[in-house]
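With one protein chain withheld, the remaining protein chains of the complex are depicted in position.
This part shows chain A:
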Amino acid sequence: MDTPHTKKKKIKRKWQVFPGRNKFYCNGRIMIAKQTGVFYLTMVLILVTSGLFFAFDCPFLASNLTPAIPAIGGVLFVFVMGMLLRASFSDPGVLPRATPEEAADIERQIDATNGPSGPGYRPPPRTREVLINGQTVKLKYCFTCKIFRPPRASHCSLCDNCVERFDHHCPWVGNCVGRRNYRFFYLFILSLSFLTIFIFAFVITHVILSKSISVFLDGCTVLEVVVCFFSIWSIVGLSGFHTYLMSSNQTTNEDIKGSWSSKRGKGNYNPYSYGNFITNCCAALCGPLPPSLIDRRGFVQPDTPQPAAQTNGTGACPSNQVQSHMVRRPYSVLSQRE
């Protein structure tokens, strides 16, 4: 009998049984992708370069020019780190996988639309067509999550999750960029552009003003200049690209595929755009922040069937489980009394 076991069974939090390939820290408060090597590199680059700037260049600049320089640098640095951590550690908009009943209901609907299939008959790809603002959009069925993906959602193969308004998986940030953390990602790259230009400009200023060759050849200065120089090209370029995407309300995914390109056909337009770039930008940056749908710190309800990946059976009837579990109880009561 399982009575003493059921009494002392530890209740798990949902993050502990999460089916995707994410890592969780601080009891589910922090979530990040599985491969975080490049993210640590990002942190090291930013911390080391900024650290060297504050330690070696700022004293000179504060005394010779103005103390506002380290102050502004400090504010920028704090903002960059804050946005990076927020983009990396928050839920990008992961869609929870379908419960067994939902999956069964969708299967029934698909079978009803496709009709009976004989042996050797290959079922057509599962898609649903939806009309959004006059544009036909195809919703694809995700075989892993067992759901029809909402428009603009995509499945990230690295994290093994469907993410709402999927932009891309950023290894530098160590997370997917989606609906819930796009603004943090954008503000991170924008503020990092400013920080990189700021550091680069003032390191050069330091070298010029100090008029001493030793500063010019100093290892720290060389490191800062090299890091900033290469970063500026990539990060400023990336900021510019994302500014364009945001102002036209497109995701990186859509832009790469050319989903709303006029080359696809006449009358092909982006149905999600609000019309003008100001509204698009405001909506992306200042729009309401939806809550996380995966409830990672919630407790797993006992007797609740776990979503798709956890079950081994093929759409087993949950109602039988109810009956058997409830019927088992009288026997467990009996054993208690004995």
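What we mean here is this: contacts are C-beta pairs under 8 Å (C-beta built on N, C-alpha and C of every residue); 3 or more make two chains touch, one makes a residue touch a chain; residues count from 1.
Note that in this section contacts and distances are computed from a predicted model.
Colleague: There's a gap in the complex where one chain should be. From "Cytochrome c oxidase subunit 5B, mitochondrial", "Sodium/potassium-transporting ATPase subunit alpha", "Cytoplasmic tRNA 2-thiolation protein 2" or "Golgin A7 family, member Bb", what does UniProt name that chain?
Modeller: The record names the chain that does not appear here as "Golgin A7 family, member Bb".
Colleague: Can you say which of A:17, A:47, A:71 or A:130 touches the chain missing from this structure?
Modeller: Reading the full complex, the residue touching the unseen chain is A:130.
Colleague: In the full complex, which of A:147, A:227 or A:245 touches the chain missing from this view?
Modeller: A:147
Colleague: Identify the residue among A:17, A:65, A:78 or A:201 that touches the chain left out of the display.
Modeller: Spelled out, the listed residue whose C-beta touches the missing chain is A:78.
Colleague: For review purposes, identify every residue of chain A that touches the missing chain, sorted by number.
Modeller: Answer for chain A: residues 78-79, 82-83, 86, 95-96, 98-99, 101-102, 105, 130-133, 137, 139, 147, 150-152, 164-165, 183-184, 187, 271-272, 279, 282-283, 285-291, 293-294, 301-305, 318-319, 321-323, 326-327, 329-330, 333-334 touch the chain left out.
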